[in-house]
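All protein chains of the complex are present and in place, except for one that has been dropped.
Right, chain A next:
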Amino acid sequence: MTSLEISLSKEIISDHFGPIVEKVCTILISKDRLLISQIVNLTKLTRRQVEEALFILIQQNIVKYAEKPRTPLNYYSVDINEVLMRIHFPLFIHTLKEIFGTDGEEIAKLLLLHGRLSLTKLLTYVEDKESIKNTFCSMVATGFIIAVRPEDSISMIDKLLAEEDIEVSKLGASLKANDVNRIRVSLAVRAENEYDNNVATGMKRKAISNYDEYPSKNVYNSVSDIDENIISRLNYNKLLVHCRNKSVINLVKERLTPSAAELMKEILKIYTEDFNDCKRNSVAGPFSSAQLTYKISDIKLKIDYSKGGGSKNPIVDYLETYRLDSVKFLTKDADRGNGDYYINFKEINNYMKIDLIGNSIKEKYGKNSMRLWKILLDKGKFDEKQIAKVALVSHVEARKCLFELLNAGYTYLQEIPKTIDRNTMRSTFLWYTDMNKVEEQLISECYKVLINLKKRRKIEIEKLSKLIEKSERDDVKKDKNLLSEAEIFALEELKKIINRIDISEIGIGKMLLILKEY
């Protein structure tokens, strides 16, 4: 947790929930686990206020608890990833609107507003109950909504510690020094393997409770299978998988043709259907061109054979084009599976990251800097004069660009001393760049810009707070003439400003997705 992440979380929570909850949350992030009494001491709020704030945060899945053994007290801790995921809420709502229509949008908004809801409670907020129910059902079936069980409010670490305690007590007296480590490792591996089961069992369990046999897919289409009292929430991971697919399709559309993008859409639909998590599911496939031809029948594939080359089957041509493109949309693995194709999302993500970083360097520091950075990334460590030769720039220019990049944190120097006393006059300095460090650098910059944007938005709203209050009054809402022209103009201006800030925030959110989540 860097200080930037903490500041950003502070801004997000204050934006969404107000100053009291923000105080509690900040204290919890800075000090990790705390008891209620400790929180009260540190924030100087009343106990009632702290309890209510914690209630809100638990409801929103941000705070998790752990029981202090042999006492009725509880420790509370914040899961910072949940907080940072709130940056992407607008994108999630938009995605669900695209897939499920306006009903989906409404459900998404309600679930995000309340954190977690049961279906019965959700239906009290809407008017058109039937269609909402149906959409809810299909969202559950596709995995976008998952159930919240009581165990979900306990953080992962505590769960592992509890299991470890059980295992240790089983060994009892014969506990040796290495046993604890061994148990920890095996439990972590088991938790990793069971991840998919844990997530997927969200709704299946409910359906199984009504039917004795293993449910087939048709089961979910009927509304009566969903247990209406189980509390559910949006599944962020599944949404991220969907967003990742969308950005891959966009990339294909940019680099190749729209019909190639259509084909890629179909491929992804078939082969990423049961993906639940971006990080864990990063390879789709394998599939061969024959299997694909069998499954896809109606796409118009356009290949220009007039200039020569090509094989007889247009699908094979498309797949090969995907494979040979520098982005390496598909890879062929000769060892596993007879030369079948795989979609390797990590490779595609790597290209997207390099492209993003290259473009931001180009915008800020110029074309030459971008070239030099890419050469360093490609070829490793270079002396200044050599790199100037490869890039066909003058030495003066190369030196200027490289030092600018050094100040910004994109390139680094490696000293190679020739003498024992490391005399700098007699040492060679090599330039290099490291992808991990550069990514982190850009992520920090994005965070900082987000913080600035949110602060600025707050300030702008505060400037006109009296006017906003006035316009929210009931009598003013009914009769717009109570507002003078200047006031109306000022309100319009404010709307424009906030709109612009919102758009930038969403754009930076997309950048963060590429850098962090995919």
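Everything that follows uses one rule, which is that a contact is a pair of C-beta atoms (placed from the backbone, for glycine too) under 8 Å apart; a residue touches a chain by one contact, two chains touch by 3 or more; residues count from 1.
Simple rule for what comes next: contacts and distances are computed from a predicted model.
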item	value
Candidate names "PAT complex subunit CCDC47", "pyruvate dehydrogenase (acetyl-transferring)", "DNA-directed RNA polymerase III subunit RPC6" or "Epithelial sodium channel subunit gamma"; UniProt protein name, chain not shown	"DNA-directed RNA polymerase III subunit RPC6"
Residue in contact with the excluded chain [from A:Thr2, A:Thr293, A:Ser394 or A:Gln414]	A:Ser394
Contact with the hidden chain (one of A:Lys362, A:Lys381 or A:Lys516)	A:Lys362
Residue in contact with the excluded chain [from A:Glu130, A:Glu151 or A:Asp304]	A:Asp304
From A:Ala108, A:Ile183 or A:Leu256, residue that would touch the chain that is not displayed	A:Leu256
Positions on chain A where the hidden chain makes contact	254-260, 302-311, 316-321, 323-326, 355-356, 358-360, 362-364, 367, 370-371, 374-375, 378, 385, 390-395, 442, 445-446, 448-449, 451-453, 455-456, 459-460, 497, 500-501, 504, 507-508, 510-511
